[in-house]
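Handing you a structure now.
A single protein chain has been removed from this complex, and every other one stays in its place.
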Amino acid sequence: MSSTLSSIIESIIFTSDSAISTDRICDLLDEFERDEVRAALSELAEFHEARGGGFELVAVAGGWQFRTRATYQSYVTRHIKARSSKFSQSALETLAIVAYRQPITRAEIEHLRGVDCGGVLKSLLEKRVVRILGKKDIPGRPLIYGTSKEFLEIFGLKDLKSLPTLKEIQALDEVPQYERQEELPLGQTRAVPVESDLPFE
Amino acid sequence: MSSTLSSIIESIIFTSDSAISTDRICDLLDEFERDEVRAALSELAEFHEARGGGFELVAVAGGWQFRTRATYQSYVTRHIKARSSKFSQSALETLAIVAYRQPITRAEIEHLRGVDCGGVLKSLLEKRVVRILGKKDIPGRPLIYGTSKEFLEIFGLKDLKSLPTLKEIQALDEVPQYERQEELPLGQTRAVPVESDLPFE
Partner (left out) sequence: MSRSEARHFIEDAAPLLDGFHEQYSVHLDKFDGPMDLLLHLIKKNELDIYDISIAVITRQYLDYIKLMKDLNLEVAGDFLVMAATLLHIKSRQLLPLDDQEEAEDEEADPRAELVRRLLEYQQYKEAGMVIGARALLGREVFARAVTEPFLLAAQNEEGPLEVNLFELVDAFRVLLIRIPAESFHDVAPGDSLSIADCINEILSLLQEKETVQFDDLVRDELTRERIIVTFLALLELCRLKLIRIFQGNRHGSIWFVPAVTQTLSEE
């Protein structure tokens, strides 16, 4: 690897306002061999990883981008405002369904969630993490949705394949997620024991 | 110099969209001594100087800023120049009008937008997302415009019918209509105690 090449690559990524793909870098630097560029890129990523400075070179959304390390969030937000990347539980749930099941229609999402999702979908569209892919070839031609490049960028994913599989997620879920709720009031109204309560079981 | 402090400072300068002064950095990091911050700053600048990467930390008017090294600017410029130009708001607006109202004349677009659209239309024609469909059979025989095949490709649409209608987007705001019910069926038995409240138990 020529150190000049790695500096050239670094300067290009550094001034790019969104993630820039390896292919794109190779195209720009057509006087260098693609293999050279690739090698320089991975060495660069390793260098910044090892250095441990305020920012790192991450592989995201099919490309490369310099980003601050999450460790320094509290310092960075002292001088720049965190953009309102606030996602509610229902937004995240809907986004997960779109991400794992795309292309998907609103009706399919609503069937899975059991609630109306129009408002949530609209706000995900406005945040540009979800996009309209087109229309489904079934009666009524409903719109179909999928995730966008911004989704990968915001959630720091290299590509859709790097989403944890649903199986992996289930394995994580050894700890119950329901402890947030203290007690439901209705459970307390039960006067009779459960056993004798249910004639039909 | 604590290496954490220098990383913190680095993350702050990295995310600042203009040069940031030493005073400002000291103010932001008031849990650190000013002298410490100053020392960390000059060491940081020296480090990046010595490393000789694609960018450097420079003291410009008003403060500190990461900048691409002049040596590599010609490479970066290639990227900037070849970058897919983004649609401006007015271009998007005009394009939307053409897409939804085609075939349409320039005068009709301008009537809708209330401003001259000659420049925008020209650049949309150059980007080949809009094309001239022909001449309208009215006095003056104005050109009529429509979207192109490239338009469909850019937006990933199979055909013009796949373009979501305004109505479909508005429908996201509407909650599906359930029949308004005066009283829940379960409520009707409310005279009896809760325990025996449910029809099937």
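Per-chain residue numbering starts at 1, and chain names A and B are given in the order in which the chains are listed.
What we mean here is this: a residue touches a chain if its C-beta (ideal position, glycine included) is under 8 Å from a C-beta of that chain, and two chains touch if they have at least 3 such contacts.
Quick caveat: nothing in here was measured; it's all calculated off a predicted structure.
Within the set A:Gln65, A:Thr105 or A:Ser148, the residue that contacts the chain not displayed is A:Gln65. The omitted chain makes contact with just one of the residues A:Leu28, A:Leu41 or A:Ala99: A:Ala99.
Residues of chain B that touch the chain left out of the display are 11, 14-18, 61, 66-68, 70, 73, 76-77, 80-81, 83, 85-86, 88-90, 175-176, 178, 181, 184, 186-187, 190, 194, 197-201.
Residues 14-18, 55, 65-70, 73, 76, 80, 82-83, 85-87, 89-90, 92-97, 99-100, 111-116, 153-157, 163-164, 166, 169-170, 172-173, 176-178, 180-189, 194, 197-201 are the ones on chain A that touch the missing chain.
The rule is short, and it goes like this: only the chains that are shown with their structure count from here on.
Interface residues of chain A facing chain B in the complex, by the touch rule stated above, are 3, 6-16, 20, 24, 28-29, 52-55, 66, 68-69, 71-72, 75-76, 78-80, 106, 116, 118-119, 121-122, 125, 132-135, 141, 143, 189-192, 197-200.
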